[in-house]
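Selected chains only, in their assembly positions.
For reference, chains read A, B, C and D in written order, and residue numbers begin at 1 within each chain.
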Amino acid sequence: MLVNCVAYQEGRKVADIPKEDISEYLTRPNCFVWVALKDPDPSELDEMREEFGLHELAVDDARQGHQRPKIEEYGDSLFAVIHTIEPAGDELVIGEVNIFVGPNYILSVRTRTEKGFTTVRARCEREPHLLKHGSGFVFYALVDTIVDRYFPVIDELESKLEEIEGNIFGKGTARSNIEALYGLKQKLMTMKHAVDPLLEATGRLCGGRVPQVCEGTQAYFRDVTDHLQRIHGTIESIRDMQTTAIQVNLGMINLNETEVTKKLAAWAAIIAVPTLIAGIYGMNFKNMPELEAAFGYPIAMAGMVLVDVVLFLWFKRIRWL
Amino acid sequence: MLVNCVAYQEGRKVADIPKEDISEYLTRPNCFVWVALKDPDPSELDEMREEFGLHELAVDDARQGHQRPKIEEYGDSLFAVIHTIEPAGDELVIGEVNIFVGPNYILSVRTRTEKGFTTVRARCEREPHLLKHGSGFVFYALVDTIVDRYFPVIDELESKLEEIEGNIFGKGTARSNIEALYGLKQKLMTMKHAVDPLLEATGRLCGGRVPQVCEGTQAYFRDVTDHLQRIHGTIESIRDMQTTAIQVNLGMINLNETEVTKKLAAWAAIIAVPTLIAGIYGMNFKNMPELEAAFGYPIAMAGMVLVDVVLFLWFKRIRWL
Amino acid sequence: MLVNCVAYQEGRKVADIPKEDISEYLTRPNCFVWVALKDPDPSELDEMREEFGLHELAVDDARQGHQRPKIEEYGDSLFAVIHTIEPAGDELVIGEVNIFVGPNYILSVRTRTEKGFTTVRARCEREPHLLKHGSGFVFYALVDTIVDRYFPVIDELESKLEEIEGNIFGKGTARSNIEALYGLKQKLMTMKHAVDPLLEATGRLCGGRVPQVCEGTQAYFRDVTDHLQRIHGTIESIRDMQTTAIQVNLGMINLNETEVTKKLAAWAAIIAVPTLIAGIYGMNFKNMPELEAAFGYPIAMAGMVLVDVVLFLWFKRIRWL
Amino acid sequence: MLVNCVAYQEGRKVADIPKEDISEYLTRPNCFVWVALKDPDPSELDEMREEFGLHELAVDDARQGHQRPKIEEYGDSLFAVIHTIEPAGDELVIGEVNIFVGPNYILSVRTRTEKGFTTVRARCEREPHLLKHGSGFVFYALVDTIVDRYFPVIDELESKLEEIEGNIFGKGTARSNIEALYGLKQKLMTMKHAVDPLLEATGRLCGGRVPQVCEGTQAYFRDVTDHLQRIHGTIESIRDMQTTAIQVNLGMINLNETEVTKKLAAWAAIIAVPTLIAGIYGMNFKNMPELEAAFGYPIAMAGMVLVDVVLFLWFKRIRWL
C-alpha cells in the first residue's frame, strides 16, 4: 500500500506526486523523492525497483522479509533492514522496515508494524536546514525514530526485572519468578536480535569511510549509534542480572526445601514422642506400678503435653518451626 | 559416480560432453566445464586431478572427507569444503560437498548427501546473463543452495525448542525435557560446525581482496554470508535459551522435590495424629474414665476424623496438598 | 545554577567574570574561561550553547541526561559524559557530569551530584605551570577527580565481598548471604556501567591521534586510564568471586539439607526403635513369659534406654548428629 | 641418545654421517643435515649447539623441557616446541619434541615420547621432489606427523563422551558419569594445551610474511593448521557438550532424589495406614462391638490388605512406585 510519495527540493517539500511522475522528479537537480510503502504486494515492489533501479538481491530481501538488521551498500545506494518492536499484550511483535536510499530518493517499506512515520516527515519538514542534507538525513531521521521507539520497550523489561527482584527473596513465589525470568530472557533475545546487528551497521556510518549518501550526517549517525549502545548495554546488564537471578532463585528453592524438611522433622518428633510414651503404657507387663496409680493416666497425659511443649519451644528456638 | 559433465560458453550450455573431451573444452576462450561427481571412487578423483590440474593437498582432503568447512585458495583456483545437513528420522546426517573452482572449470563432489544439485543447474541455465560471470557464479549458486537447505533444519530446531518451552513449566515432564534439551544441543553443535567456519570463509569472498575467480560476484557472496549470519544468530539464540532452559528445568525439578516433601509431610501428619490418639486409648491404665464411657469409642473415632479433617483443610490452605 | 565563571590567562586566574562578559574573554589570546553549572535549567544551557557555540546534539544529550559515559569530538571541541557515583545509605546514587571543552573554554555541568569540584579548581590554581596547558588540563583534572572518587566506592564493595566470604561457610547465613551477593552484583553493574565506557573513551586520549585540545596531556590521560583499568580489574575480580560465591552458597545450602535429613533420620530411629519394643510387649499373646516376670517392665525400659544410647553414640560417631 | 644423523642433497639422501662430520656437510651448497636425538643428556645438546650455532635461550628451553608449544624465530632459524600425546592405559602421557630448523640443518629432540619418526624419514625420502624444498619441508613433515597422531586421541575422547551420553539418562550411573565427565575434562585440557598454542604458531607459517626457511611450504602449513583447527573445533565441541552433560547429570541426580522421596512416601503410607487400623483395634474401650464379632479379626485384616492394595495401585498410577 502506498502511504506517501512526496518530492523535496533544497530541503523543502515541492509536492505530493503520483507514482507515475517519480522518474521525472529524479532527474531534477537537488531534488529527491521520498516514498513510503506499507505491507506492499510484490507488484508494488517491482514498480519501485524499476523506478529507482534497485538491486535485485535487495528487493528479494524486502520481498521475503525476516531478514536480520543490516545496512548494505549497492553501488552508490544503501539498503537497510531494521526491526521494529511493538508490545502487544504480553508479547513483543517484531516488524520490519526496509529502507532503500539513493542520492535522489528514499523508499521506506514497513511490514508488520503498527506505528507509521508521519512524525518523521513532520520533523524533517520543520527543519529545512537539516533536510537540505538530502535523502541521507531522512534516512537518519527514520533510523533515529525507530531506535527511539526501542527505549520504552527496554524500560518495560527493566521494570519487569525490578518487579522480579522484589519477589525473589519472598516465599512461595519461586515458580512464578522462574516463569517470569524465562519470559524476560525470551524478550531480551528478541531485543538483542534487533539491536546488536544494527549497532554494528550504524557504527560503520559514523567513522572511517562512509557511503557518499551519508556524508555530512556522521555526527547524527554517531548519536544513533550511541543510543543503540546504551540499549545494548542495558540489555547485557538485564541479561547478566537475570542469569544471577535464576541462580539465586534456585538457591531460594533449595533453601525452602531445607525449611520444609526441618518443619517435617520437628512435627514428626512432636507426634512420635507421645506415641512412644503411649506405647510404653500400652505394654502388658503384669508389674507396672504406674498403671495402678490413681493419677497415672492424667500424669502420663500431662507428661506427654509437657514433652511436646518443650520440644515445640526448642524447635522454635533453633528456627526449625 | 559421474553425475554430469557439461560445457558452457558465454553463459549458455554448449553440450553434454564425455569426460575425455574435457581438456579440449578447457582451452576454448570464454568457455568453462562443469562436472558433478557423487560418492566418487579414488580413481575418478585422480582422473579429475589430472584433467584440471588440481592440487594434491586439496584432492587428498576430498578423498579423506570429514573436513571442516573451508574455502582455500591454491594459486588462481579455489577449493571449498561445505557440509550438507539432511534430517533422517530423528537424526541429522552430515554429508560433504567438495568444490574445485578454476577460471574455466568447476567440479563439485558430493558425498553422503541425498539431495542433488539439478535445481542449481536449471537455475543457472535460466539466467544466462548471470551465468556469463563464469565458474564463480556457479560456485555461488552451489553454496547458496546448500546454505538455503540449512533453513528448514534450523526452523525444525526452533520448533523443537518452542515445544520444550511449552512443557518446561508443566508437571512430570522434567525427564523428557532434559533429554530433549540435550538432544537439541547435540544437533545445534552439528549445525554450528557446519555454519561457523563457512561463515568465516564466505565473509572473505565479499570484501577486501577477493580471489579472481569470484570477481564480480561479491554482492552475491555477501548475500550468502548474510544468510549464514542469520543462521548463526539463530543457533546462538537457541543455544542461549537452551542453557537457560536447562537451568530452569533444574529449578522445576527442585521445586517439585519440595512439593513432594510437603505432600509427604502432610499425609504423614494425617496418619500419625490418629495413631497417637489410638495409642493413648491403648494404654493400660486402670483409671481411664473415657474407656468405660458408653460412647467412648465412637467419640474417639469422631475425634480422630475431626482432627484429620482440620489437618487436611489446613494443609490445603497452605498448599502443601 | 551557575556555580562559577572564571577567566584564566597563562595558567593564572584573571578574574571572576559575569556570564555576560564570557564572549569578550573568549577572544583574548592564551585565555580560557571555565564555567561550572549545577542542575541547570534548560534556559541556562541554551545561553551557554550560544556563548560557546556548542553543538545541538551535545546540548541535547546534556539536557536529557541519562547518557552512557562517552567522550565525543565535535570539530575541535570535545563533549564528555561521566557518571558520578555517590553512596547514600545502602544505595548508590548515580549522577552525571557533562563537560564541554573547547580551545578557549571549559564548561562543566553536574546533575544529581552532591560533591562539587572546588578542590579541582584549587588544585589547578596551585599549579600554574600545568594549568598553562589550557582547558585540556582542566578537563584532565576534572576527569581525574571524578575517577578518584570511584575508589572508596569500589573499596566498599570489596569489603562487602570479604564480609560475605567470612559468612559463607557458616551456618544459618545462607539466606542473608544470597541476598547480600545479589545486592553486591547490582552495585557492581552500576559501577561497571560508569567505568567501562569511560575507560574506552579515555584510552583514546592517550595514544595514537589525540584531539588537539588534549595535546600535551597524554601522559596525564594515560594515568587516568590506568586508574580506570585498575577499577575495571577490581570490578571483574569481584564479579568473578561473586559468581563462585553464589555457587558455593548453593553447595552449602544443599550440604545443610543433607545434614538436616541425617538428623531427621537419626532422631527418627531413636524414637522408632523403643516404639517397636513397646509394641512387642503390647501384643496380646497368652504365652509371653517376660510379661509375667517381676522385673520385666524395668528390664524392658532399661533395654529401650540402652538401645537408644547405643544408637545415639553411633549416630554421633558417623556425624549424623 | 643420537637416533640418526643423515645428510641430504637436492632432495636425496647422501649418507649417514658421524656427528663429527656435520660441520663439513653444512658448508656444502643445497645440502642439509637432519639429526634426531632422543632424551639427550645436556652434553649432547651442547655439542649440537656448537655444531649448528643454536641460540642459548632456545637450547635452555630444550634442556629444561615443560615448555608450552611455540614456534620462535631466532634470526634465520626457527625453534619449535610441540607436545606429543600418547595414551598409556587410562592416562595421557605428554611428551615434547623440540625442533631446531636452519637453512641447512634440522635437529629434532624428542623427550618422554615412545613413538619415533622413522615413518617421517621414509616418507620424505620417498618424495625427493618435495624434499628438495629443504629443511622447511622436513619441518612440515615432522609437525604434520605429530599433529596426525592427535586424531586417534581425540577420537578416543569423542567415543568416551558418546559412552557417557549413552548412560546419562540411565539409573544408578550418576556417580560413574560424573567421575567420567571430570576425567574427560582433564584430558581435554591436556589436549587443549597441546593444540591451541600450536594452532596459533602454525597459523603464522601459512600467511603474511613467513620465515625464509618455510618459503614454498605455505600450502603445507595451511594444511597442518587446518588439521589443528579441526581438532580445536572438536575439543571445544566436546567441552561444550561435557559442560551441558554435567548440568544434565545434576538434573538427573535431583530427579532421582525426587523419585526416591516419592517411593519413601508411598511405602510409608502403605505401612502406616494398617498400623493406624491396628492401633484403633488395640484401644481398650469397653464398648467396641467389632472386637466381639466372630469375624472381627479376619475382617480387620482383610480391610488392612484392601486399603494397602488400593494405595499400592494408586501410587502405581501416579508413578510414585
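To be clear about the criterion, a residue touches a chain if its C-beta (ideal position, glycine included) is under 8 Å from a C-beta of that chain, and two chains touch if they have at least 3 such contacts.
All figures in this text were calculated on a predicted structure; none of them were measured in a lab.
Out of the whole homomeric complex, 4 chains are present here; how many copies are there altogether?
Across the complete structure, the repeated chain appears 5 times.
The working rule: only the chains that are shown with their structure count from here on.
Relative to subunit B, which chain has the most distant C-alpha mean position?
So the farthest one, by centre of C-alpha atoms, is C.
At what distance in angstrom does the C-alpha mean of subunit D lie from that of subunit A?
About 41 Å, centre to centre.
On subunit B, where are the residues touching two or more other chains?
Expected reply: 247, 250, 254, 257, 261, 264, 268, 272, 275, 279, 282-284, 288.
Mapping chain-to-chain touches, which pattern fits: line, ring, star, complete or other?
line
According to the definition already given, which pairs of chains are in contact?
Result of the pairwise touch check is A-B, A-C, B-D.
Give the list of subunit A residues in touch with subunit C in this complex.
By the definition above, subunit A touches subunit C via 165, 168-169, 219-220, 222-223, 226, 229-230, 233, 237, 240-241, 244-245, 247-248, 250-252, 254-255, 257-258, 261-262, 264-265, 268-269, 272-273, 275-276, 279-280, 282-288, 319.
Going by the contact rule at the top, pick out the subunit A residues touching subunit B in the complex.
55, 57, 61, 67-68, 70, 72, 74, 172, 174-175, 178-179, 181-182, 185-186, 189, 192-193, 197, 243, 246-247, 249-250, 253-254, 256-257, 260-261, 263-264, 267-268, 271-272, 274-275, 278-279, 281-284, 288, 290-297, 300-301, 304
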